[in-house]
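Just dropping this structure here.
Missing here: one protein chain of the complex. Every other protein chain is in place.
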Amino acid sequence: MRTSGRRRFVTALAGIAAMPLLASRAARAQADPFAALVAQVTGGAPVTPGRVTVDTPRLADNGHSVPLKIRVESPMTAADHVRRITLLSERNPRPIIAAFYLSLKSGRAEVATRVRLNGSQRVLAVAQLADGSYWSGSAEVEVTESACLDAS
Amino acid sequence: MNLRLLPACLLAAGLMFAGGAGLAQRAADRPQPLKSGLDFAGAEVRALQQDDIANPGMLWVARGAQLWREAAGAQVKSCESCHGDASASMRGVATRYPLLDPGSARLINLEGRIMQCRERRQRAEPLRYESDELLALTAFVATQSRGMPKDVKVDWQVRRNFEAGRALYYRRIGQMNLACANCHQENWGKQLGPETISQGHGVAYPIYRLEWQTLGSLQRRFRSCLSGVRAGMLAYGSPEFLDLELYLAWRAQGMPVETPGVRR
Partner (left out) sequence: MVARVQLPRTAKRGEVIEVRIAIQHPMETGFRYDMSGRPVPKNVINNFVCRYNGSEVFRAEMGSGIAANPYLDFYAIADASGELVFDWIDDEGKTGSERVSLTVSE
């Protein structure tokens, strides 16, 4: 009698302890930090992950200047080409880093630049195609602090 | 032989020998093997420096090339008026600096020489350290020696400067009580936070430092180290900095000039 009561109590405790863990997992799945921003960019149109690659170093030398290349799989023909690529940041104070507009004279849907990243985060590139569809790709970047204070 | 002169001769010989042996012994001050800061940098920084279009420092070199041709000052002369084509006249120049300025009997670095020409020969507004113009001209002139080995002369005329520079290099300073040597001589190659400590040579200066988001001089880097160890700050152009530049240049003997370098 006493044992089953204790067992039930311990099981209940374990259940209560697990709740925050389960809740945060569910919360993370729902609260996509990019959701609102992407909706702003696409006007609410759905975005399919794919066709877009974001190349960055996994570990950035310095958050002030991180090389980044966006590649979209596209034949760049009149029927099938990339119109615009929007680059979004998860943690920067201004989350829309840039928008790149390509043309039928581009030939290749690739853009490279250097960005500022305000700490370790994910960057997301959303490509708008000629047919109005949206595709996305992302990359995670670790941004470290400088070892010494530089007040030069 | 006049024997009365013998002790003097022996003393002189002894001093010369000691001096020579001193410098030879101090060759051990040079890290072995000599390595560029690039060897300790990540792949992205290396890629930036080795690609002239991606290297942000090249923008200052381009600006320097413009300034080289622009007339300035009361004399309405450009650098080109006297020095002609920089790729010829400035070739090898940066390998020899800092050196003794005969006019003032003081050490002078490349920035100092450019400032001097600007003021005395062009009779133009003086240029300040870390100004866009001085950085551009220094980078432009130094780049003309890119790839050439550093070759400063440390003779009796600059011996005291050299000794002072060396003494500073090995002196513990600041709240953190660290000497340049503690990091760059004794612990190069090891990690300090996320960074790998370099040998601290200075042959790539002026450099584009990602941290600064702009080009900067060697003395700016000295100042950032001083703040790093929480030591008293020295002003740009301080004699201590010139002495230290000489010591560093001697220490980097034979290393190729890399200007404009890129560092994190």
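We just call them A and B in the order they show up, numbering each chain from 1.
The rule we apply is simple: a contact is a pair of C-beta atoms (placed from the backbone, for glycine too) under 8 Å apart; a residue touches a chain by one contact, two chains touch by 3 or more.
The model shown is predicted, which means the values in this text are computed figures rather than measured ones.
Undergrad: Sort through B:50, B:191 or B:213 and give me the one touching the missing partner chain.
TA: Of the candidates B:50, B:191 or B:213, B:213 is in touch with the missing chain.
Undergrad: Using the document's contact rule, name the residues of chain A that touch the chain not shown here.
TA: Interface residues of chain A facing the absent chain: 64-66, 69, 87, 89, 92-94, 96-103, 105-108, 110-117.
Undergrad: For review purposes, identify every residue of chain B that touches the missing chain, sorted by number.
TA: That gives, for chain B, the contact residues 53-54, 56, 58-60, 62-63, 66, 208, 213-214.
Rule of thumb we're sticking to: only the chains that are shown with their structure count from here on.
Undergrad: Where the CA atoms of chain A average out and where those of chain B average out, how many Å apart are those spots?
TA: 43
Undergrad: Which chain B residues qualify as touching chain A in the complex?
TA: For this pair, the touching residues of chain B are 41-45, 47-48, 192-195, 210-213, 216, 220-221, 223-225, 227-229, 264.
Undergrad: For chain A, which residues count as touching chain B in their complex?
TA: Its residues touching chain B are 57, 59-62, 64-65, 67, 144-152.
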